[in-house]
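Left out: one protein chain. Kept in place: all the others.
Our next item is subunit A:
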Amino acid sequence: MGMMERVAVTSDQPLLRVEGLTKRYGSRIGCADVGFDLYPGEVLGIVGESGSGKSTLLSCLAGHLRPDEGAITYDRRDVLAMAETERRRLSRTEWAYVHQNPRDGLRMGVSAGGNVGERLMAVGARHYGGIREQAQDWLGRVEIAADRIDDRPAQFSGGMQQRLQIARNLVTGPRLVFMDEPTGGLDVSVQARLLDLLRGLVRDLGLSVIIVTHDLAVVRLLAHRLMVMKGGRVVEQGLTDQVLDDPQHAYTQILVSSVLQV
């Protein structure tokens, strides 16, 4: 059986299915009636103005927030019915979460090597030399020099911190990665480098990704499919190029044109 066929077969089933997902903060809507399928190896971009519910949705998906209504099915498992132990285990193994602010996703008091090694140790790695070797390897893959392995993240630049956070998340070979504005606080040139890196990793590792961003250039580069949110609801979704080049919804049209003017 050829490679293409195998991909086609495994891609039959969505890795993640979201249906009717709603989260309210009191009477205010966080996100409402969100539904989509994410297939293995697929990158879904979520865009929308500030307050449109992107982070709320991502937090619900990653299990940081409990939605009020709806269903989440991961690899045929009902995520919302799962015991917390099982869900947290997933978060440490098959899922990863990259925060906008690397400080939220790193242990600032622990060396770069320790940060990368934590997930390995969390799933039972008990060989120091092996852990260090893998940490070193991952630092290399995110372009951090090997001799920085014992430095703390505070001694790193913002871009390096973000790359360290990515290494720390990917070291256990997750299948599904959540990213909330991963290029958010970075300089434009640093952003570009990070994007290239992310694109390479996503492709090489066959990751499924849900990435929240303000930046349409980011989705253009990374996302296969795009979801546009406004006021907590999905107003449009489809293939990225289609949505960006031929937006149907009035709001998307404004969003796209406003970016083109920048």
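Throughout what follows, contacts are C-beta pairs under 8 Å (C-beta built on N, C-alpha and C of every residue); 3 or more make two chains touch, one makes a residue touch a chain; residues count from 1.
Heads up, the rule we're going with is that contacts and distances are computed from a predicted model.
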From "Alpha-D-ribose 1-methylphosphonate 5-phosphate C-P lyase", "Sarcosine oxidase subunit delta", "ABC transporter ATP-binding protein" or "Xanthine dehydrogenase", the hidden chain's UniProt protein name: "Alpha-D-ribose 1-methylphosphonate 5-phosphate C-P lyase"
Selected residue (touches chain absent from view) among A:Ala122, A:Val190, A:Leu205 or A:Leu221: A:Ala122
Chain not shown: contacting residue from A:Gly109, A:Gly140, A:Gly173 or A:Gly200: A:Gly109
Contact partner of the left-out chain, one of A:Ile131, A:Leu186, A:Leu216 or A:Leu244: A:Ile131
Where the missing chain touches subunit A, by residue: 84-85, 88, 92, 107, 109-111, 113-114, 117-119, 121-123, 125-132, 149-150
